[in-house]
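Note that one protein chain of the assembly has been removed; the remaining protein chains are unaltered in position.
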Amino acid sequence: MLNWWLPENVATFGDEIDWLFHLIYWITGITFVLVAVTFLAFLFLYRDRPGRRARYTHGSTPLEIAWTVTPTLILVVLTFLSLPAWSRIKMSMPQTDFVVQVRAKQFNWEFTYPGADGKFGTPDDKTFLDEMHVPTGKPVRINLGARDVIHSFFVPQFRFKQDAVPGREIAAWFEVRKPGKYEAPCAELCGFGHSGMKAWVFAHAGADYDTWAAENLKGEAAPAAAGAKPADATPADAKPADAKPVKTEEKAKR
Amino acid sequence: MSATTVHGHAAHAEHEHHDLGFIRTYVFSTDHKMIAKQFLFMGLFMLIIGGALALVVRWQLAWPETPVPGLGMILTETGGVIEPSHYNMAFTMHATIMIFFVVMPILAGAFGNFLIPLQIGARDMAFPTLNMLSFWTTFPAALIMIAGFFVPGGHAAAGWTSYTPLSSVAQYTGVNWGQNLWCISLFVMGVGSMMGSINYITTIINMRAPGMSLFRMPLALWSLFITAILLLLALPVLTSAAAMLLFDRTLGTNWFNPSQGGEPLLWQHLFWYFGHPEVYILILPAMGIASEILPVFCRKPIFGYHAMAFSMIGIAFLSWIVYGHHMFVSGMNPMLGLTFTITTMIIAVPSAIKTFNWLGTLWGGRITFPPPMLFALGFVSMFVIGGLSGIFMASTPVDIYIQDTYFIVAHIHYVVFGGSIMGAFAAIYFWFPKMFGRMTNNALGHVHFWLTIVAFNVTFFPMHIIGVGGQMRRIYNPMQYEFLQHQQHWNVIMTVGALVLGFSQILFAINFLMSIASGKKAPANPWNANTLEWLAESPPPHLNWGPRIPTVYRGPYEYSSPEGPEDWLPQDRLVVASSS
Amino acid sequence: METTAATRAVTHILPGKVGVWWFLASEVMLFGGLIGSFIVSRLGSSGWSGEAAHLSVPVAAINTLVLLTSSMTMVMAFGAVEKGDPRGLRTYLFLTVLLGLTFLGIKAYEYSSEVAAGFTPVTGLFWSFYYTMTGLHALHVLAGIITNLALFVMARRGLRNQHRVELAGLYWHFVDIVWIFLFPLLYLT
Partner (left out) sequence: MTTERARPNYVAVWVWLVVLMIAGVLASYLPFAKSAVIFLVFVIAAMKALLVALYYMHLKFESRLIYAMAIVPVVLVIGLTFLLFPDLVFHH
């Protein structure tokens, strides 16, 4: 049900989000149908007819208590179902050795891999423009930052979204289950090139990823941005080149 | 001591009664009813601008990068094709104008001014001159906002939320004076709103007619009272944040510029600390108006008056501690996310209470369906959808996915258009006879309602669907994304709906203007309603009442009371106990 | 008509007083937004004590004294109104205006010496906060001076609406209270 509505989910915590989404969908859907049916029935039943007088009542305390307590209970239950999922997604970080540094700028994504030494900020770092490669079945940690304005890293099929805020580095994670090529648009208005600012996330099954990494991460020359542009570049993609130079100095961690 | 001073005001006002020139009667009037009309006309005029901007945005989304009919005259260099910078400007200004210069002036400005003195049985506001100044500060604010369209670099294009540093560093958007004027206009508007709010609050606290206790006040007054308090306390926070933004842009300070030690998230916190009460500023008056209209056309008392009043008070308190739900994925500390989830879930309860009480009001009524009632019912039904879709966002994990998608756009439009604007239409149709002394055309009103509600749902309901499908808000061209292309047909349907919605408002304009000019003369109480404003003539004279101020003996919703033979019992009628 | 025209006040508070108190509530939020941001920014960044050390505590202390004293003269002007002493009212209003101007004068001296030392609003975040908060406060002092001056002129002609002195006083004391907090926030910590 509703698969035509939500895009396919391929990441681990997406299940929890989708489950909650469907739960709320049913709760609100049933509430809506009940309210709408009552509403329309009342409008029909109590339409003005000659000789009838309206019921003179100022309310009913038991009824009002009932319809205060019921939604409260439902919402409390929803709260307690939401909070654990939130803390699993946002407040805990699974152990992983796979870390990618993501930097947003007007209007591209930069993905930096630490290279052979496993450290960022060393000469063997490899940076890719608008293209990210991850293995499946392994938690991926991303350290998200921005060079100019606020952007948001959104991968619909991972149910992943996190704003990239200049001046701070935000750690986030996801784990992909299904190999494929997924679109990662920017979800926070970041200027006139906001629309069309997107990256592709390639999820490779274990061995395929190793092959890719061997070819692209271990070599000498950093293939930054080589072939990173997807073929279907749209006119807006070309725009950033015309943009006035923007400040790219990144604030050192205070 | 106090009585003499208040008395002094009224007596003073009476000396001015006669021989006021044109300027004092129609332009710099201190009469609350004239000021209400000024706010109403200003709001409706700005509605045209805001609506036109919305249609431009919709056109671009349905048929990207094709010339917009008629826009070629303005955008000569592109032949009417919207460029991304135009597009960002259009949605930014659509939201800014609709929120600050349409909904607030119409609901709080026009109906606040019109209803407060009339419904509490006062002759005018507590501070009539301040009231006049309030309009004449809000109006220049609107002019400053419009002026932004004509400055080099275009108007503000960083979204109505103006997230920093996109808004605070000119080179990120290429907008220069547009954003500055945006800040200045909001300052000035803030001052105007402050004057208005002080007036509303003081009038309601001090000037109620004899017998008008707080719990005999019509619910519209409760809502306006609470709205005024929220306005008074929320807007200054925006003002100080906008001052910081303006200094960042003009003087070169660096509050929000992270490369110089500033903190972009500070803006979001300050903005939403104002912004969430603002949401309730927009919707509370509409709730009050619906609570006012439903009993009249159901001919029965409002269901659970006290629950209605207390739920509004509850909303007002809670609105200060839920603002973080706008920032769940902003990089805000996840601990705060936990806290704000709980408060956000709680704030849904008062809204639920209100909805059920409106349903309770319908139960057992004797319902008639003139245009004001249709719009009030439209408000209730659309608010139900808007309220329920809010629960998705309150659940933080779900919000991670739907934040910044069209689902949010759908939600806000169900609340602000389906809620506030429907409420505004209901109020205009309902109080039109009192404001202008003439009736509106019933048939046109019906057609206007049905076109509006159908086109509204065609326009905004699919936004839920494409939002869940992943379409981000504020994107210029959905066709740039492969995962969105399969749902592009919805964008076309929505735009067709929006065009119908926009053009069906012409019917309203015709009805409104024709009725002012040549509508049927309205009796004092065309709807057989109970509240005090219907005791005055239509339109009420200067100082509202004849020689005697009404005295209040009962609550505002005594319809079909067994005490009298008729099915209404005005608040001021003294019933000699015979039946009970 | 005269007798019934009066709307009976439901509360026993002057409308003007209710209005001014709500206005002050709004002002609290205006200053509060800035002060709250200042407090968290200050706690969140290091090195601001060094910046604050460039401010002159003695000058600010004298200014505090001036403003506290002006609050006293303002309230004594109100006392004179209560006692029906028009001469005292004029004297105390005049003193209040004078003290307010003294405050602004000292503040201007302070600004000029700071700017001369190279600290402008764009020197750093601390200075942005400093100039904005004290500048906003100075604007409020200026508005208070103008109000008091207007009252003084009215008092010379024989003031009819005497409660206006109380209302202007409420505002003046509020401006004083803001300074009472700005002083330690900016200078003493």
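The first chain written gets the first letter, and so on, giving A, B and C; residue counts start at 1 in each chain.
Just so we're on the same page, contacts are C-beta pairs under 8 Å (C-beta built on N, C-alpha and C of every residue); 3 or more make two chains touch, one makes a residue touch a chain.
Treat the numbers as computed from the prediction; the structure is a model and nothing was measured.
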Exercise for the section: Specify the residue from the set C:56, C:91 or C:162 that touches the hidden chain. Expected result: C:162
Handout entry: Touch criterion as defined above, residue of B:124, B:263, B:278 or B:572 at the omitted chain
Key = B:263
Problem - Residue among C:33, C:100 or C:144 touching the omitted chain - result: C:33
Exercise for the section: Name, in rising order, the residues on subunit B that touch the hidden chain in the full complex. Expected result: 1, 205, 233, 237, 263, 265-266, 269, 273, 320-321, 324, 331-333, 335-336
Completion exercise
It is residues of subunit C that touch the chain not shown, namely 11-13, 17-18, 21-22, 24-26, 28-29, 32-33, 35-37, 39-41, 43-44, 57, 61, 64-65, 68-69, 71-72, 74-76, 79, 81-84, 162-163, 166, 169-170, 173-174, 176-177, 180-181, 183-184, 188-189
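Following the convention adopted for this analysis, only the chains that are shown with their structure count from here on.
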Problem - Chain pair, B-C or A-B, that carries the greater number of C-beta contacts - result: A-B
Handout entry: subunit A-subunit C separation of Cα centroids, rounded to whole Å
Key = 48
Completion exercise
Expressed in whole Å, how far the mean CA point of subunit B lies from that of subunit C is 34
Problem - Chain centre separation in whole Å, for subunit B relative to subunit A (CA means) - result: 31
Handout entry: Multi-chain contact sites of subunit C, meaning residues that touch two or more partners
Key = 45
Problem - Multi-partner residues of subunit A (at least 2 other chains) - result: 254
Handout entry: Contact set on subunit B toward subunit A in their complex
Key = 65, 83-85, 87-88, 157-159, 163-166, 169, 171-174, 258-259, 261-265, 298-307, 329-331, 334-335, 337-338, 341-342, 345-346, 348-349, 352-353, 355-357, 359-360, 362-369, 377, 380-381, 384-385, 388-389, 391-392, 394-398, 400-401, 403-405, 465, 468-470, 472, 474-477, 479-483, 559-562, 567
Practice task
Within their complex, state which residues of subunit A touch subunit B.
Solution key: 5-7, 13, 16-17, 20-21, 24-25, 27-28, 31-32, 35-36, 38-39, 42-43, 46-49, 52-60, 63-64, 67-68, 71-72, 75-76, 78-79, 81-83, 85-87, 89-91, 106, 148-150, 152, 154, 156-157, 159-168, 170, 183, 185-196, 198, 232, 234-237, 239, 244, 246-247, 249-251, 254
Practice task
Please name which positions on subunit B make contact with subunit C in the complex.
Solution key: 1-3, 5-7, 9-11, 14, 121-123, 126-127, 130, 194, 197-199, 201-203, 205-210, 212, 232-237, 239-241, 243-244, 247, 251-255, 260-263, 266, 270, 273, 543, 547-549
